[in-house]
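Every protein chain except one is present and positioned as in the full complex.
And now, chain A:
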Amino acid sequence: MDTPGSAEQMQDDEPKDIAERPQWDNQVQYLLTCIGFTVGLGSVWRFPYLCQTYGGGAFLIPYAIGLVFAGLPLLHIELAIGQRLRMGSIGVWNSISPYMGGLGVASLAVSFLVSLFYNMIIAWILWYLFHSFQSPLPWRDCPINLNHTGYVSECEKASAVNYFWYRETLNITPNIETSGSFQWWLVLCLATAWCLVYICFIRGIETIGKVIYVTVSFPYLVLTIFLIKSLTLPGATDGLIYLFTPDWETLKNPDVWLDACTQIFFSMCLGFGGLIAFSSYSVQKNNCERDALIVGFMNTFTSIYASIPIFAILGFKANENLNKCRNWNILRLTNSFNIGDENITLGNYDDWFNYFNNTDPSEVESLNLKTCNLQTFLDESASGTGLAFIVFTEAVIHMLGSQVWAVLFFIMLFSLGLSSMFGNLEGILTPLLDLNIIPAWIPKEVLTGLICLTSFTVALVFTLGSGNYWLGIFNNYVGSMPLLIIAFFEIISVVYIYGINRFNDDIEWMTGRRPNIYWQATWRFISPLMLLVVFVAYVVVAAEKRPTYNAWNPDYVNFPLADVQPYPEWVYAICVLLSVLPIVSIPLVAFYRFMGFLKKYIMNRNNPNPYQSESFHGEL
């Protein structure tokens, strides 16, 4: 690949580039696409969970620090590099140094592996969306058993919502070794998901740019609607207080800092190559610094904005569960002591309880009344698929017009996931196009179709009975450690191999302003150091304990609690393979190029070229 020349030389190459390389219709499209890529499902279902687990408002401090010292600098680098060199991830890193070409291959591999399981989540969202058009919602009631005397026992022990997710949607096997069969309904949903993605992605950014206006603005609309609705629900304030009450003690726990940094990092989608691909289609004279700040700010704002309705709704659900618990106690007391029904209300419950406890304590003992504590219900938090498909669906049942809220919610999740998929797929498509290994006679539509078809076929493994367990593995091992390594090498390559001064010159040429002291300090020292620390901490924490997973086993003694199982040996080997495979290309490519360089050097030494004389320089 040609080495990057000075800015003027690149300018001469521009007219030819512009004729061949697609471009965004306008800068708004480009910004919206970047925002859509970074604002994904994690903003809605991971950030609120972390906020709640790590002391509410206090979590924002490590989060802000991670954003300022690791997230924004890396974001700026990726956007600037792509814009400057106008190539996808493989081309960019090859240009900076042939030894660093492996970085691009690693980004490509990670983007491919992540898009496999990410679209499976979108398939699940579509499944729930399709089922939201029924009255009553199918996850409200347990199905009736065969002899019509009661409900299916698995459903009675767990709840109807859990049963619908684990049995009717996933048909999950009791452990990861049992693979089960392909669930045809999930295959259909996966096919739908890939078809919908294909339509939008069919001609690369030309079609993505049109769709993005809808898929990025719609979630904000729905979030606002939910915000207004959720604040009117009873118990919403309990949830919000619970979310935002800062617990400063948690800041002493190193896990908080680690989780904050990783959340910032993964939610900004750094290291996928998608951002580099998007910015490579932008005009060169564009203020990438402002873009990086806008994208970073919107990502954080959306996360916080989404947590408000989520927690208001969780507070409402906790309130509903509390009332259900107390009403159960009331009914027990009423039936046991045979007083008129509706005599005991939520209000005078305590008086009645004390009365009965004084007159007949043994009877009250035998009733096994539950202790109904709002805190325990608020603590029933969940993240990820648990939040969307179990907790939220349960809350929606109690709201008036459940179908409307369910449909809105799942379409919002679908839009969020779809716009993130675009980034993942562009991280695959653009490097492939830049590598020039695709023969020119294959039209782009066929290439994108082939990518979608291949991904669909490989992702069929997630439609097995054990698919959810495999998805958890992919999520934990592919979408985490390799990204940290890739990002670390990215920043080292740009700052020390490409040269920070050259990079500063480029940015000055593109934006008209030299990056200020904040960028210099973070790029040179703070961000690489922080990445290294986070990576080491991550590995240490992960290596400490034998990795386990939560299995859904109806035969488990403590069912419906999760059956915590360790991974079997062969699965653990696959986990390690998934973490190592994407990043193994970095040393491999460097080694390969070094071998090539050595070969040339040795050849020149042994067969000196008589025409290549070093004593005569320059006049010819």
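By our rule, a residue touches a chain if its C-beta (ideal position, glycine included) is under 8 Å from a C-beta of that chain, and two chains touch if they have at least 3 such contacts; residues count from 1.
Following the convention adopted for this analysis, contacts and distances are computed from a predicted model.
Colleague: Between "Methyltransferase type 11 domain-containing protein", "Embigin", "Biosis of lysosomal organelles complex 1 subunit 5" or "Collectrin-like domain-containing protein", choose the name on the UniProt record of the chain that's been left out.
Modeller: In UniProt, the chain that is not shown appears as "Collectrin-like domain-containing protein".
Colleague: I'm checking contacts with the chain that's been left out. Which of A:Val28, A:Ile199, A:Ile241 or A:Leu561 qualifies?
Modeller: A:Ile199
Colleague: For the chain that's not shown, point to the residue among A:Pro143, A:Gly386, A:Gly472 or A:Pro547 touching it.
Modeller: Touching the chain that is not displayed is residue A:Pro143.
Colleague: For a quick check of understanding: of A:Glu177, A:Asp341 or A:Glu363, which residue touches the chain that isn't displayed?
Modeller: A:Asp341
Colleague: Provide the residue numbers of chain A that touch the chain removed from this figure.
Modeller: 126-127, 129-131, 133-134, 143-144, 148-151, 188-189, 191-192, 195-196, 198-199, 202-203, 207, 334-335, 338-342, 443, 445
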